[in-house]
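I'd like to ask some things about the structure below.
Only one protein chain is missing; all other protein chains are in place.
Lettered A, B and C in written order, each chain numbered from 1.
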Amino acid sequence: MSAETKKIGEIPSFKVTLFVRRFNPEDGQDARWQDFDVEVFGTDRVLDALHKIKWEQDGSLTFRRSCAHGVCGSDAMRINGRNRLACKTLIKDLDITQPIYVEPIKGLAVEKDLVVDMNPFYQAYRDVKPFLIASDKPEKERLQSAEDRERFDDTTKCILCAACTTSCPVFWTDGQYFGPAAIVNAHRFIFDSRDEAAEVRLEILNDKEGVWRCRTTFNCTEACPRGIQVTKAIAEVKQAILRGRA
Amino acid sequence: MTKPRIHNYTYDVVIVGAGGAGMRAAIEAGPHAKTAVISKLFPTRSHTGAAQGGMAAALANVEEDSWEWHTFDTVKGGDYLVDQDAAEILAKESVQAVIDLENMGLPFNRTPDGKIDQRRFGGHTRDHGKAPVRRSCYAADRTGHMILQTLYQNCVKLGIEFYNEFYVLDLVMVGEGKKRRPSAVVAYELATGDLHVFQAKSIVFATGGFGKIFKTTSNAHTLTGDGVGIIYRKGLPLEDMEFYQFHPTGLAGLGILLSEAARGEGGILRNASGERFMERYAPTIKDLAPRDMVARAMANEVREGRGAGPNKDYVLLDLTHLPPEVIDAKLPDITEFARTYLGVEPYTEPVPVFPTAHYAMGGIPTNIKAEVLSDNKTVVPGLYAAGECACVSVHGANRLGTNSLLDINVFGKRAGIYAVEYAKTAQHVPVPADAASEVIAMIEKVRKAKGNEKVAVLRKELQDTMDKNAQVYRTEDSLNEALDKIAELRARYENISIQDKGERFNTDLLEAIELGFLLDLAEVLVVTARERRESRGGHYREDFETRNDKKFMVHSMAYLTDKKVKKPGENIKIDWKPVTITNYQPMERKY
Amino acid sequence: MVTIETPRSPRSRKHAQWEKWGWLYMRYSGAVLLILIFGHIVINLLSGEGIKQIDFAFVAGKWASPFWQVYDVLMLWLALIHGTNGMRTIVNDYTERETVRKALNYTLWIVCGLLIVLGTLVCVTFDPCIDQAMRASLEVCKG
Partner (left out) sequence: MPTKPAGTLYRGKTGMWSWVLHRITGVAIFFFLLVHTLDTALVRVSPEAYNAVINTYKTPIIGLAELGLVAALLFHGLNGVRVMLIDFWRKGSKYQNVMFWIVIGIAFILFLGFAPRHLMHVFG
């Protein structure tokens, strides 16, 4: 077997420059780019580089993070112009001959450095009734065939990181659009065979700010760190509205 | 200094922590009492979401199973240090816990006839150890994610009140000795730097683990043990802190977890020469032996020079014989981790793995009603704990995989129920006028500190020493070395400074405060580990290689006595608490 | 891509069923327009002498046939409504103030309506005989 193929720890360290978009309303300064040189290793992610900056150079650099491996959804940010999770973006996969640009996700108010106000995002999520609505009170588990379960598998993966919604050019315009993440989470229940309120959610999304605002730009699908086929899910919701049900 | 703005609230039930345990409690409490959940993270960012493999319950959907067998496995897996009354509750209520989640909407994987599917997991056996049993209910390899999402969804449905990105930094206790009552918690709001005092009749701690005392860990950056630390600083005991679980299969060098489900689905551990070495250590269940055994076996292979890789410092998890469809259907996320972070293709290449600090068996001592204890027996009325921060103890010296997601659901639910029950009859304990003073002092001290030590440096040195001296293998000497180091770090901690002096989103400040908790908990862990002169479950002493039931068939209870003692470790008083045994007498643990 | 800094007021909960119809209309009309417009281009710009051939007589020749009259009126309606509805979408995206938004949208639909009426009238009331040359050559003008 090819046990020796991967040489962990053998990748030498190298230097990269990060341009980080800084903003702190407390200091009265305009938003600006600040550059940092960091020594990193082959397995380091952008999050590691940000940590190195915070821990060794500038403690005031502020960003959210928790799990550090792409499952909690804390650290969506714009890296070299695209929404990514800092903890899932390996530095060696970026073009390291150029500086790496890191800035907050777009369309939500910036609170400080890379931290944005997520409340409008969460509100849109809550607005689509993201919970199972079923009237029966079964003694044991509700039965569900493997196929019915598969139907909505993709959209159960969402970690509410907002990478999709804040990559959407329609969302940027006025922040009123429900946004792909909310639709994804509605989709998760609309196509769950155990749920009884698909019509209600479809009605909610048949709103002026609902699915019809999607212009199929696919930024969301490309940004989603969980690989959810977001645009496809939105298309399925549109079809469900047209057909009058899921 | 500007005077901090202080806001006051009154609730019946306040839950600290919005992970699985906290939200499960909230779902019970919310509809029956005025409830608030305070969390330093937005709820779905909690680390429950990282759990992969599954949740144990003897549903017997795919093969014969019973809660008694499950109890036995739990007790044996925990190297008999489990309180058996609690383990019985865990196993008995597991079925309902899973059904609850399914009814709330959790999308479990299904059997061909539409029932919840189950799979094998380490240490779970049929008929008292005869053969592995399929007991783990799962949703692909993101069971924890689904649990966390489902619980949050139901909190949204019930309109539970959340205070997110609020760091609870103190518990206000009123009275003396056994009459002490919790009256409020004090929280620091990340966004503004404001302080919030939440008065409540019942207070539930569900703040999760503290894996960040180690360097290589599967735990999130935010798992700094604040809740456990707060309880400890109040002079309340911590139970079984020496028992910390190291999960066998962390991605080498990174610690990111690859679930035991990988082995449950047939993955095999091999050393550099390709040998399936677990056959030597656990002939019956091989790769599915309990975690402590597998982790030690792996560490031993590496120690004895049979490790793989250029530095011979890891072993290999081999999935290449599994059909790619099975990998895609059942282990999609973890194989993705291997690809993303190590650039290894699990279809065709074995994945480099090494043990990673994973789970705290010990924590805040509670009884089966999730009530916090102030000594071996006495309950603190109105104070509850559940989840990884608590020690009931259902995990004893070593937790079985899938039993923690079960724990947070069973005891989270119980915490909610009993917190409401208490709040129905109890009166609020008046909040003293200076309730926030300790937190104000804590924050101002850090903010004003003008030393020259960096928080990150101290934290790293702490983590390094813990990995070196208090990991899978421990000795008196290594533990003393760790303790000396901690004492040194503690002194240097007095001499730190931070760069960010602002009020908005000051994570620089909070990291410093979190380090304070880490230092406390690391110290308790090391001291209790030093006192336990035997090897049991996750605690392995090379200088005392066998289990010693005569002397150590007891839980450790560690109390902070005097914060000002000079000699390292002397500020901690250790007491011992008997283990509750009902059906299963201690036996040698062989697999 | 214009971006508005901070999203404003909470979402207005106007259930506008007709967003759905608008969306469907864009697609159906687009499909028909594809044929009509490219047909139009082929006939007017590619065949014969292309742009050079177009003058009053050319139009008169085409509109002498009811087929082309229907064709062009249909194209006019579909395209104007399609275009105006598309412009409405864009206006809704990028206007910040409600009053501006309303003003622009009213303008759009009024212009659209006027042009539809105008264009339709022009086409159905078209009289080739106002032209000298036509009067001389066309049968209809002689009567």
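FYI, contacts are C-beta pairs under 8 Å (C-beta built on N, C-alpha and C of every residue); 3 or more make two chains touch, one makes a residue touch a chain.
All of these numbers come straight from a predicted model, not from anything done at the bench.
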item: Partner chains on view for the chain not depicted; value: A, C
item: Touching the absent chain when the full complex is considered, from A:K52, A:R82, A:R126 or A:K140; value: A:R82
item: Residue of A:G59, A:G73, A:P104 or A:P120 touching the missing chain in the full complex; value: A:P104
item: Positions on subunit C contacted by the hidden chain, ascending; value: 1, 5-6, 27, 30-31, 33-34, 37-38, 41, 45-46, 49-52, 54-56, 59-60, 76, 79-80, 83-84, 86-87, 90, 111, 115, 118-119, 121-122, 125-127, 130-131, 133-134
item: Missing-partner contacts on subunit A, residue numbers; value: 21, 23, 25, 28-31, 78, 80-82, 101, 103-104, 106, 109-110, 167, 169, 215-219, 221-222, 229, 231-232, 235, 238-239
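Simple rule for what comes next: only the chains that are shown with their structure count from here on.
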item: Centroid spacing, where centroids are CA-atom means, of subunit A and subunit C in whole angstrom; value: 41
item: Complex contacts: residues of subunit C adjacent to subunit A; value: 1-8, 10-17, 19-20, 22-24, 93-94, 96
item: In the complex, subunit A residues that touch subunit C; value: 106-109, 120, 123-124, 127, 169-170, 172-176, 178, 203, 206-210, 212, 238, 241-242
item: Residues of subunit A that touch subunit B when the two form their complex; value: 1-10, 24-27, 43, 45, 54-56, 58-60, 62-63, 65-74, 88, 90, 111-113, 115, 118, 122, 126, 129-132, 134, 137-138, 140-146, 149, 152-153, 156-160, 189, 192, 194-195
